[in-house]
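Below is one structure. I have some questions about it.
For this view, one protein chain was removed and the others were kept in their places.
Labels run A and B following the written order; every chain starts at residue 1.
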Amino acid sequence: MRILIKNGRIIDPANKLDDIGDVCIEDGKICSVLKSSKDFSADKEINASDKIVCPGLIDLSARLREPGMEHKATIASESLAAISSGITGICCPPDTQPVIDTTAVAELIQQRAETAGKLRIFPLGALTFGLKGERLSEMHALKRAGCVGVSNAYADIANTDVLRQALEYAHTCDLTVFIQPDDHFLSKNGVAHESAISTRLGLPPIPETAETIAVSRALLLVEQIGVRTHFCHLSSARSVKLIEDAKKAGMPVSADVGICHLHLTDMDVDGYNEDCHLRPPLREQRDRDALCQALAKGSIDAICSDHQPHDADAKASPFSETAAGASTIELLLPLTLDLVTKKKLSLSDALSSVTNKPAKILGIDAGTLNIDSPADITIFDLERYFTVDKHKLISAGKNSPFTGWELNGLVTHVLFNGMFVYEHASE
Amino acid sequence: MSTEKYDIDEIIANMESQLLSHMQDLKISEPLFIGIQTGGLWVAEKLRTSLNIESPLGELNIAFYRDDFSRIGLHPRVTPSSLPFEIEDRHIILIDDVLHTGRTIRAAMNEIFDYGRPASISLAVLIDRSGRELPIQANVAGKRLAMNVDEHVKLLGPEPLALEFK
Partner (left out) sequence: MTSNNIQLDNNGRLKHFLTTEGLSKDLLLDILDHAESFAGVGDRAVKKVPLLRGKTIVNLFFEPSTRTRTTFELAAKRLSADVLNINIAQSSASKGESLQDTLQTLEAMHSDMFVVRHGSSGAAHFIAKHVSPRIRVINAGDGNHAHPTQAMLDMFTIRNHKKDFSRLKVAIVGDIKHSRVARSEIHALTTLGVNEVRVIAPRTLLPSQVETLGVHVFNDIEAGLEDVDVVIMLRLQRERMRSALLPSEQEYFYNYGLTEKKLATAKDDAIVMHPGPINRGVEIDTPVADGKRSVILQQVSHGIAVRMAVMAMCMGSLAENQEQQS
C-alpha cells in the first residue's frame, strides 16, 4: 500500500528536520521525506496542510495493568487511549501481576499488543525475582524474550550489595538499568512532599532526600560499574543537579521526568485533591521550574507520561489511603505542547523529548522518520484546542488532575507500520 | 410607622394595679418575677422597682425553645437565660412586652419547667394584641389592642420606653 502525506510541516528532531513537504510510505516503511512526490502514485493521500507530521511518540513509562489488574485497565483499552494521543510505542514497567520476571509474561504482553494491533509494547524485565530485591532475575532470558531493559519498579533494593550485583549482571547482559529512585526508609508511608503543605494538611511526608539519596547511591555504583542507567521520573531540583554532574563526568546515565511534574506542584495537593496523589510526590515550584529548565538544557533527556490508570475505588478514599498515580497517557502530547505554549521548550525539543530521545534510551529503532524505518507517524493540528474532561477520557482510568485545562494539539491521524490505526472523528 | 401617643407609665401603672389584685386573689405573697428578653425584661424591671419586690429578677432567653429552628436557624448572639433562684413550688410572674401569637410564651413556659416545677405561672404583658395562634391568655394586660394581621407593635427601650407601630 502506498500512502502520501501531503504538505505537512514535517518535524523530525533526530534528523534536524522542520520543513513543509511530503512523506511517502510504501509497504509499511517510510520511503521518502521532503523529496518531490510527483512520481509517487499513492493509494491513499492525506492532506496535512496546516498540520504537523512527526514520528509516532514513544512513551517511556506507562502502566497498562495487564496482566493482573484488568479491573483498572487493559492493554486493549490503553492502546486506544495512547493512539489517540499519537503514541505508537510504549515501554511498560515490570510490576504487573505476575511480575515480568519470566519470559512467559514478557511474551504475553507483547502478544496482547500485537493482537490489539495499534502500537508496540517494549516491556522492562524485573531486576530481581518478584521485585523482592534478593535474587537476580534471568535477565538474559528476559532480553531474548523482548525486554529492552531491567528495572525494580518502585521496590527499593535496600541491600546495596544486591543492587551492586544486579547492576554488574545487567551490564554483562548489555541491558540498560531503569531506576526509580526511592529510599523506602525515608519515604516510609509518606504520601506528600515534605514541606509547609504536608505539615498543614497533616499528611505523612516524603522528604526530598528519599529521592536524592537513592540517586546518589545508584550513581556511585554506576561510576564504579559503568552500566547504562536511566533514572525514571525525577521530581526534585537536587536530583537534576546530581544527574548533570554525573553526565559532565562522562557517566552513561540518562533521566526522564513525568509529564505531571512539569505542570503541577505540591500546591495542587491542597484541599486533599486525590488526583494529585502521585509517586514520586509533586514537589515545590522551584523543583518544577528546575525540571523544565533541565529539559530545555538537555540534562533531562525525555518526558514520559508515567501513566497509572486506576479504578474509581482506588481514588475514593481519604488522601493517604488512595492509590498513587494519574491517568495521563492520552494527554502526553497536548501537555508537552503546553510547555511550548508557555515558552519553556521549543517545539522541536519538545517533540524530541517524546520521540527520538526516549527511543534512544530504549535502544529501539523508532521515534524518527528515517528512510526504510517502520512508518509510525503522527499527524496533529497544533491550532485545535480542547478542554479536558476527566470523565470523557478514553483510558479506563479517569484519575486525571487536568480536568478543566484548555490544551492544544489534537491528533488527527496515526499510522503504525504504515497502517491507519487512528483517525479523529472530525477528519 | 408611628409612635402613637400612648403613655407608657400609665400602662405600666395599670399593670401594677392589676397585678396587685391578681396576686391578692391567688394569695401570692412571694412572687418570682421573670422577664423575657429583651422587652419583657425592661417592663419587669420597672414593675419590680415600683412594687418593691425583693427576690432577684429572672431573665429568660427562649432562643433554644423556639419552634422555628428549622426555618430560621440559631440566633447569632444569645445572652444566656439566668434564673438565680429555685423554681420548685414558687409562684412565677412571667412578664413580656407584647403578647401576639402566644408562641413566645409557650417556649418560655417549656423553659421554666426544665428548671423545676413551679406552683403557678401568671402572665403579665404590657400590650395584649389580637392574633393568637395558641390557646394562651394574659392574666394581666396593661392595654388590650385589636390589630390587623399586617400591623405590628414593638417596644423600644430601655430609656425611654416607647411603643412603635408599623
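Following the convention adopted for this analysis, contacts are C-beta pairs under 8 Å (C-beta built on N, C-alpha and C of every residue); 3 or more make two chains touch, one makes a residue touch a chain.
If you're wondering where the values come from, they're calculated on a predicted model, not measured in any experiment.
Participant: May I ask which residue of A:T103, A:Q165, A:S216 or A:S320 touches the chain that does not appear here?
Facilitator: A:S320
Participant: Among A:P205, A:G258, A:P309 or A:P374, exactly one should touch the missing chain; which is it?
Facilitator: Among A:P205, A:G258, A:P309 or A:P374, only A:P205 touches the chain that is not shown.
Participant: Which residue among B:V78, B:L134 or B:A162 touches the omitted chain?
Facilitator: Candidates B:V78, B:L134 or B:A162; residue touching the omitted chain: B:V78.
Participant: So which bits of chain B touch the chain we can't see?
Facilitator: These residues of chain B touch the chain that is not shown: 61, 63-65, 69-82, 87, 110-111, 113-116, 154.
Participant: What residues on chain A make contact with the chain left out of this view?
Facilitator: 194-196, 198-205, 207, 270-272, 313, 316-321
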